[in-house]
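Handing you a structure now.
Showing chain A:
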Amino acid sequence: MSMSEHLLSWILFTPLLAMAVVLVVPAGQKNLIRIVANIGALVSFLVSLGLVARFDNHAPGFQFVERATWIPALGANYSLGVDGISYLLVMLTTLLTLLSVLASWSSIVDRPKAYYAMLLLLETGILGVFLSLDFFLFYVFWEAVLIPMYFLIAIWGGERRLYAAMKFFLYTMAGSVVMLIGILVLYFAHASQTGVRTFDIVQLMQTHLTPAAERTVFWLLFLGFAVKVPMFPFHTWLPDAHTEAPTAGSVMLAGALLKMGSYGFLRFSLPLLPSASIDAGIVQILAHLSIIGILYGALVSLMQKDWKKLVAYSSVSHMGFVTLGIFSLNTKGLGGAVLQQINHGISTGLLFLLVGIIYERRHTREISQFGGIANRMPNYATVFAIAMLSSAGLPLLNGFVGEFTILQGAFEANPWWAAFAVPGIVLGAAYLLWLYQRTMLGEITNSKNEQLTDLNLREWAVVLPLVATAFWIGLYPKPFVDTFEKPVAQIVERLHSTHAEARR
Partner candidate 1 sequence: MITYSATDHFILLPALLLGMFGIAVLLLDFLFPKDIKGRGWLVGIAISGLVFAGWQLWEQHRYLAEHGMTPLTGFNGALVLDNFAIFFNGIVLVSAALVMLISYRYLENEHEHHAEYYALVLFATFGAFFIITGVDMVTIFIGLETMAVSFYVLVGFLRGDKRSNEAAMKYLLLGGFSTGLLIYGFSIFYGLTGSTTLIALASVVPARGPHDPLLYLGIVTTLAGLLFKIGAAPFHMWAPDTYEGAPTTVTAFLAVASKTASFALLLRVLAVGLSGARPQWEPLLTGAAVLSLTIGNLAAITQSNVKRMLAYSSIAHAGYLLLGVVAGNDTGLIGVAIYLLTYAFMTIGAFLVLVALRRKGAAVETIDDLAALSRRYPSYALLMLVFLLSLAGIPPTAGFIGKYYIFLALVESGKYGLAILGALYVAVSLYYYFRLVRSMFFVESTEAQVLAPSNGVRLALAITGMATVAMGVLPEPFIRMAAASLGR
Partner candidate 2 sequence: MITINHYLAVSATLLLIGTLGVLTRRNIVVILMSIELILNAVNVNLIAFSKYHNQVTGQVFAIFVIAVAVAEAAVGLGVLIALFRNKGSVQADEVDLLKW
């Protein structure tokens, strides 16, 4: 199996191989385990760089497609491929895993072997979700992700980790089993129309459902995706899971896992169910839920006393922008949503990493315990400021590009949506600045903070790539936009032609 022919398989399974190697190392050799895990994550990132080298922005459809029969009885195949939408998410996932693994070096003391194994397993699961072109395969990976995440939270998490892990698990599980029913309805409809049983999403796109059936499938899929995103009111698992998870868990959760939901909308709901997706009633409901999510997440963030929980709730707000963009159903909205997925991964990932750094030093996340950190950790404070501004959507940083494009798309779809979503930006600045003020500025009030040391070399290595990417996207997003321009245009075109058909 040569690397160039099966690039995606290599990307997908390199973490699994790394996991196997980690498992071979004797449990006592903690440092060796760490080194192996870091090398493994680095290698998997390097392998994924092969995609960067060879990805063609202008090629139509999916690239690097691999197909192998898997379960012919079901019509399920092992079929992988990327387009501009998934390409970016794949890169984000490998990068974030690399950084998460590196960030865990000193914070994970208990059972590091199992920990890194879970983290690498998680990476394979998430990559599988983004790479699958087969609905069945997709579902298998989708579910498989839950297990390592559950353990990451439940073993290495905070005080209420068991509760949080269970809540996360049950909540997302409930959503995804209902989604499975939706997949099956679609699958069966295709089978009864063509006589071919297949989960291939390209083929499923040819299925013509009745509008009512499309709506049914849409809502069923919606539940799975909405819980994952999470959209209001399915978000309550998120603050608990994020707060209790270990740093790397939060980073992966916010950075990559949540994207599975929005990716689901982009990859499946919109292209497969165009007439339900443009249904005025559905769009209204989803847009309103998104806007509520934006404002609600921001408002609740204002009130948090826990540093991490604040960041967690801000995710609800930010992901609200993503779904708002998606259901604006125009090029700007969708494009902005794709970009904002990446942006959120970067800025929130960075914020969680930074919280983790301070948590490792102080073992508390209560905001009131801090204050005046900038006096002791000026570099940390600077990086935190950048992360915060990126999250708050300040121009020249990545967040702005995404949010602005999304809002513009929303405005085109319905000016009122934009009008109601914009206050989210104001509130975003409010809670983040307040957080910054309470933690970084002022005099040091807690004597325990006197001894804090600034970022060390490893921590710099963890944060710098994200900071650089944040600036890159903020200043020159074109390379990113170019990758997904075509697939987004295809989706929009499909929606438009459906619209035109419906008119006729």
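For anyone wondering why these and not others, all candidates are chains of the complex that A comes from, given by their letters.
Just so it is clear, contacts are C-beta pairs under 8 Å (C-beta built on N, C-alpha and C of every residue); 3 or more make two chains touch, one makes a residue touch a chain; residues count from 1.
No experiment lies behind these values; they were computed from the predicted model shown.
**Q** For chain A in this complex, identify the touching candidate from 1 or 2.
**A** Of all the numbered candidates, the touching one is 1.
**Q** Can you name the residues of chain A that touch candidate 1 in the complex?
**A** 70-74, 139-140, 143-144, 146-147, 150-151, 154-155, 161-162, 166, 169-170, 173-174, 177-178, 180-181, 184-185, 187-188, 216, 220
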